[in-house]
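To start, the structure under review is shown below, and the notes come after it.
A single protein chain has been omitted from the complex, and every remaining protein chain is retained in its original position.
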Amino acid sequence: MNKKIGFLAFAVVFVFLFLSAMYMHPFGEPNEKDMDNHFIEKGQNDTGANNIVTSVVFDYRGYDTLGEATVLFTAVTGVAVAFSMAYGKKKEMKEMSKIVRTVTNILYSFIIIFGFYIIMHGHLTPGGGFQGGAVVASAFALLVISYSALKIKGILKKENFSVSECSGLFAFIALAFLGISTAFFYNFLAGGTVFGNIPAGINPGDLNTGGVIPLMNIAVGVEVLSGIGLIILYMFTYGKEAKE
Amino acid sequence: MIQHFPFIAVVILIGLGIYACMFKRNLIKIVIGVSLIESGVNLFLITLGYVKGGVAPIYTNAPGTNMVLPTPQALTLTSIVIGLATTALMLSFAVLIYKHYSSIDAKTRRLKG
Amino acid sequence: MNFLLTHAPILIIALPLLGAFLTPLISRLHPKMRNIFVLTILIFTGFLTMLLTRDVLANGIRVYVLGAAPSTLTVPTGSIMPVRIILETDALSVLMAMISVSLAFVSALYSSKFMENRTGLDKYYTLLLLLLAGMLGMELTGDLFNLFVFLEITSISGCALVAFYTDRGESAEAAFKYMLIGTVGALFVLFAVALLYGEYDALNIGYLASKIQYSFLDKIALVLLVGAFAMKAGSVPMHMWKPDAYGEAPASVVIMLVTSSLASLYALLRVCFTLYGNVLNTAVVGWIIIVLGVLSIFVGVTMALVQNKFSRLIGYTAVAEIGYMLLGVGVGLASLTNGSIEDYGLKAVQGGLFHIMNDALDLGLLFLVAGAVFYSTGKSDLNKLGGLAHNMKYTTIFFMIGLAAVSGLPPMNGFASKLIIYETSYQLEPLGPILSIIAILSSILMLAVFVKVFHSAFLGPKLKEYENVKDAPRSMLIAMGILAVFIIIFGLFPDTVINTIIKPAANALIDYQGYIDKIMGGV
Partner (left out) sequence: MIEDFAQIMVLLIIISTAYLAIKLKDLLGAVISLSIMSLLLSLEFYILQAPDVAIAEAGIGAGLTTAIYVLAIRGTKRMEEG
């Protein structure tokens, strides 16, 4: 009985969604694009970044990004709460084979460098703080899994991660606060000497542009890599015992 | 029909996700359902922003200036990170539930939804 | 001062966020310092909210454009529409912000003793501040996507707090359930936002409200938004998470959860009255909301009758209370036609809004009492409690105040707002009298529920195991006392409260044109 009602509800929702898909504008031809045209035409001039997506993320809608970084921070805190009690005994997990460890040794520094490259060039090429932070965090995940977590605790400590996460977030919100003499999230560096060049039109890309955007990218990158690193460490150290 | 196909794919993804959330009892399967809904919504946002013949909205060495809309991409970035956060938290709750009950089947207890 | 006032809307949100980011660092220094830090942040936020409230009540809606120069430039030169995120605060937003901040302060004060012996308190306070920031962000924003982001902050921090007692399996379950509802709801909101974006290429509520055409896609978006926010507010078809979450979370968290569900209710009102204010077939939506409200009242009260766990029981009455607000607002919406509203409709909206405020206070007090009982006795099963009035005198008095207020007895605030709802819903054609009778009867049933609790937990002979029970510590009593004083003041002078803040809020809610004009300016 209950299941039938559930199925009916599901069918109704599905039909609604399906109808909405049929009523959408044809694929690839948006009806209105006033707001986006403003971003595309004025974006370079307003924010100094070549990558319009980044300029939307960190300038026009920077406040959303603050919220997004906060969501990640909240989730990390939540995971820490959920695993705040250690249950049972911790079982030492075996390290991976020698081949895996060697490959990891070679790979992880490259991945980390690549991640930081993505973070630094976020205002010029695809990428940015979130993507680069995730790439660096995946290098940490590789390290944690191929060596046992308990073994590398010396370097990858939860406390260190937690401190760097908070400092990344703090730097982000502080950068937003620095513009407050005009408005919160005002891009006060654009047009100045530091990261201040304003590009125009199609160009090969110049690192010295983007105003506060590169700095925000770094701050967010630090926050994301340590936040996700923390999640992985927590899940790794507490998520494994209690079997059998 | 064919020009609506990306939207229909979105709806099918979301539908599969909702189905998993409503009728699966395994907690991890439920989380997978949530992930599917989220992927569907992300795909929806990106398809909304696509302009026929447009290029990525990045001026560095761009091949042209007819660009796809940048806002949906920014929104999707936000939504992907939020998705990671919610998935991680829900999975850790699932692990916590398993520690207490040695089961992640929703039906064994009053948990259902 | 002027600087503070100009930037008040963003500072109100950014201060708790900043506090949350710094709390883990500060708690490394000293736990006491952390508590003082959190309270200071809350006091500052409260001060700024007060400042903003005074300004908004005097000068009308206030906008703050993030990242623009100057910060009041809603539509940039060379564009026909707002492109940046805009915070738009009207009288309703500041009313909700006041409620959130003051209850957060009470909660922090209460937890300084209540949570003392727990570990991981740095995380607890961080999440508390994040929850507050999320609610304030939802209440002050004028941007749909931003609403979604802060909705996520609210729900994630909320469920992390629900799971705070990790040594109990039930709390993890409740948290999972709450999280599932919250996430799926939020994804529906995102889908609806995407639909609206795809049609109008805008995310600003005011701009969308001026453009909206009520096409088929708009209707679907409306259904999704109303469904998702009603789900998060805990109205009937999806109320199941509410008693679970409220029953398992620490009492100091529950009062924050109450305000967070009120923030979702605020978002629901914003969507119905402002975003769709121009085009909505108000009679139909109004009746849908009324039906949801009446069902919530009915289900909440009847389920509360059979509970024997203290906080779970109050959780079910919380469902009923949401029903009363929906009833008041729904009656207002049903009588609203083409921007003009019947007198009783306006009064009904006022009743609903006044009840939002009262509900936060009443339920907050009751949850805190339940928490105090749990703190002193370690039990929350009503069948095992008894005779607590002998040792816990103040707590008993506070419980009596809360009981009278929540079941609508004069001279408490609950009576004032419920009376308005009864009177106005009586005048609604065609089924008004029936609605009003259901509402009154449920109120009486609610009184019965709480008298039963009072009898079994507080009255009766002194039980042996509770001989050495002490009353709650002073900071907890102060926290409860603050709420009780407000309950009595609002109950004694309802007209003053209604005239100073509720009336402007109700007018702001109905005046969607003013909301749009403030954004679009002369364009």
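Quick notes on this structure:
Letters A, B and C mark the chains as written, and numbering starts fresh at 1 in each.
Throughout what follows, a contact is a pair of C-beta atoms (placed from the backbone, for glycine too) under 8 Å apart; a residue touches a chain by one contact, two chains touch by 3 or more.
As the structure is a computational prediction, the values presented were derived from the model and not from experiment.
The hidden chain, counted over the whole complex, makes contact with A, B. For the chain left out of this panel, the touching residue among A:20, A:50, A:104 or A:131 is A:131.
Although one chain is not displayed, chain B still touches it through residues 2, 5-6, 9, 12-13, 16-17, 19-20, 24-29, 31-33, 35-36, 39, 42-43, 46-47, 49-50, 54-58, 67-68, 72-73, 76-77, 80-81, 83-84, 87-88, 91-92, 94-95, 98-99, 103-105, 107.
Although one chain is not shown, part of chain A still touches it, namely residues 51, 53-54, 118, 126-128, 130-131, 134-135, 137-138, 141, 145, 228, 231-232, 235-236, 238-242.
By definition in this document, only the chains that are shown with their structure count from here on.
Between A-C and B-C, more contacting C-beta pairs join the chains of A-C. Centre-to-centre separation between chain A and chain B, using Cα means, comes to 16 Å. Look at where the CA atoms of chain A average out and do the same for chain C: the two points lie 31 Å apart. If you average the Cα atoms of chain B and of chain C, the two centres end up 28 Å apart. Touching of two or more other chains is recorded for residues 145, 149, 152, 156, 159-160, 163, 166, 172, 198, 201, 203 of chain C.
Residues of chain B in contact with at least two other chains: 14, 18, 48, 69, 71, 75, 78, 82, 85-86, 89, 93, 96. Against chain C, the residues of chain B that register as touching in their complex are 14, 18, 21, 27, 30, 34, 37-38, 41, 44-45, 48, 69, 71-72, 75, 78-79, 82, 85-86, 89-90, 93-94, 96-97, 100-101, 109-111, 113.
Touching chain B in their complex are the following residues of chain C: 145, 149, 152, 156, 159-160, 163, 166, 168-169, 172-173, 175-177, 179-181, 183-184, 187, 190-191, 194, 197-198, 201, 203, 240-241. Within the complex formed with chain C, the chain A residues making contact are 16-17, 19-20, 23-25, 30-36, 38-39, 42, 59-64, 66-68, 70-71, 73-75, 77-78, 80-82, 84-85, 162-163, 166-167, 169-170, 173, 176-177, 179-180, 182-187.
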